[in-house]
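Here you go, one structure.
In this view, the complex is presented without one of its protein chains, the others remaining in place.
The block that comes next holds subunit A.
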């Protein structure tokens, strides 16, 4: 409990009203603007002017000035007073009579000529504050008569009252309130709603009016507040439905009023204040001898028998702040939201946001992060308010200052956690998750740098995995602020990423290199060296590449060379000039070799220089391996294979130059043979292969690959050359192994018989060779020659027949029969034909021979034409 929602302020002190006359009591009050009227038990009306005075400290007091008092002359207490300000009249109930007095002079208004200004036999009346009749110069009034079970509706004019309606009730009514057509009545045993226009009634609930004084209080449009059994304040609307839960008063409530969102009730010794929003008792004020509690135009006025007080509501914000100060978040929010309709929209929104934010901070302080987050979100908290709680998280350059008045009571997180490390950690984890969520939303608009930098710091401090994700993606971390922080937590890899993000690749590389070299400790990234290589690989700043490639190559040439070989070929990355790279790699042999291999073998760059260079490097490697003692056979074989493969495959290197380099090396005969082959010095090549190496299969293979891209004639020539070499036994070196050569020749013929010109071969072969030896070759040769012969015969036959066929077709096409008869006329002389001999003109038109002759004679120029078809 204990919200301070209201303050009781004295308005009219006892002295002012009655001086020392002890028997005088206040019976009723009415307040209309600044005018306060009081009816007393000695039949006086007192008129005061009530002024609000606000002290310099903001405290409200009232000063009352007595204007007038008037004796009504009835010797009875004044039971009720109601002002009709538009008429400048007070409606007075005294001694069972309702009559009118002037608001200023307090003189009784005499009855007008047309009708009375008095109603007799009245026990209670009420004024309709929401009349259906819209006439501003009359007041509608509901009146309970003392004798009959009726309620009467009167219109009150300046100088008369007029009965307009009378409705009967099932029991004698004792209290009444009216809104529109609806009368809300307290009868002897129950409450009811009665529509005086239609007569329709609705029972509400039973109540014994004899036991307890009923209360019927209109609190708004078609809604009433009623005293219910058990000390309840029940709400009921005109349909007889309760739309709000009841409030729990004491049994002896005398009066009640609503001052939104509170229900104020008075009993013998207390004023109780309940919230209509949650039905809870919010405040209790001690008030002795309470007599009257009424609200006038929103102002709640109380009276004891001797003095008058005003119940001044504290400003809503103050109430809410009081609630928040005692950490009653829910109540504060209910109160704020409940007041929505009583506050202008824009003002409410500002207030609501602020309360939500404050509520969030209270819950944050209690480590109720889920609730806090929700309130921060709803209250659209400037996220920097939260960040600023954490020491050093906001960048030094941030322009942020905390909102004033402050949203919370914490100086910072240390203050909040009071040295509890676990608490501290939980708060940090919350901020991490919160910032992570909001950084990409509009919450972070305008303070992205602050948010991202704070997040970076937290990640670094908490050794959080997402640090790298943050830096690798779009971020607004401030470099100047982040550098010392990342250094402090040895997040050098991350710092490098940040440098890179800020286009300071050089700084990033320097830092990473120091980590790889062991000068700095940061185990964030294993394989940082490879990362650097990758980084350089896609680095568009070539100066940086040149600058740091040396370091990378020195560290590991095979991986370092990836900087050059794995460089993506695309428009974003500045292309690297291979020549420059080769020059650069001059001092890194191994890397150079890998790079050339990359250029020649992978990228297949057709440039003599690279090919020759690579071949020379291969050759040098082979030569150096050869010179080693002892030979590493395995390495040598591999090196030679590579060299040989390149020599065979590539056509671009300078063969003569290479040949010169290995001229004197007797171990590289195969390579030399290949080079000779490339130079088309096939005889030399074969000579080496056959006589020096005696490697017949290589010789054959040579013939095959050397002619692989040539026509069959070249291939035949090459094989014949090989055969000649085999058969040329005269060479002195070969004399000893002439048998081998002969066998090789035989094998060659038998294996590759098809490429040879058999007739030429037969002329070349020594007489002494047995037929049996050459049987496979000869068999194939004969078969081949037969085959060729027959094939060509068939071809000739087919061609002839085709020719004949074509001839036939041509004749058939051209020589359609030309009909000549005695009935047909010559086209030239128009006489009929008498004999079968005719001449055909082009188009198969038959004419007389003599006509043609005639015509030819007449027009020598046309001779050509007739000649061409001069046959039948």
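Here is the rule we go by: a residue touches a chain if its C-beta (ideal position, glycine included) is under 8 Å from a C-beta of that chain, and two chains touch if they have at least 3 such contacts; residues count from 1.
We take it that contacts and distances are computed from a predicted model.
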item	value
Name under which UniProt lists the unshown chain, selected from "Putative tRNA (cytidine(32)/guanosine(34)-2'-O)-methyltransferase", "Ras-related protein Rab-20", "Protein kinase domain-containing protein" or "Transmembrane protein 203"	"Ras-related protein Rab-20"
Residue among A:204, A:362, A:619 or A:826 that touches the chain left out of view	A:204
Sole residue of A:80, A:267, A:295 or A:382 that reaches the chain not shown, by the stated touch rule	A:295
Given A:236, A:311, A:431 or A:673, the one touching the chain that is not displayed	A:236
Absent-chain contact - pick from A:25, A:248, A:414 or A:590	A:248
Which residue of A:194, A:228 or A:508 touches the chain not shown here	A:228
On subunit A, residues whose C-beta touches the chain left out of the figure	129, 203-207, 219-221, 223, 228-230, 232, 234, 236, 239-248, 258, 260-261, 276, 279, 295, 297-298, 338-342
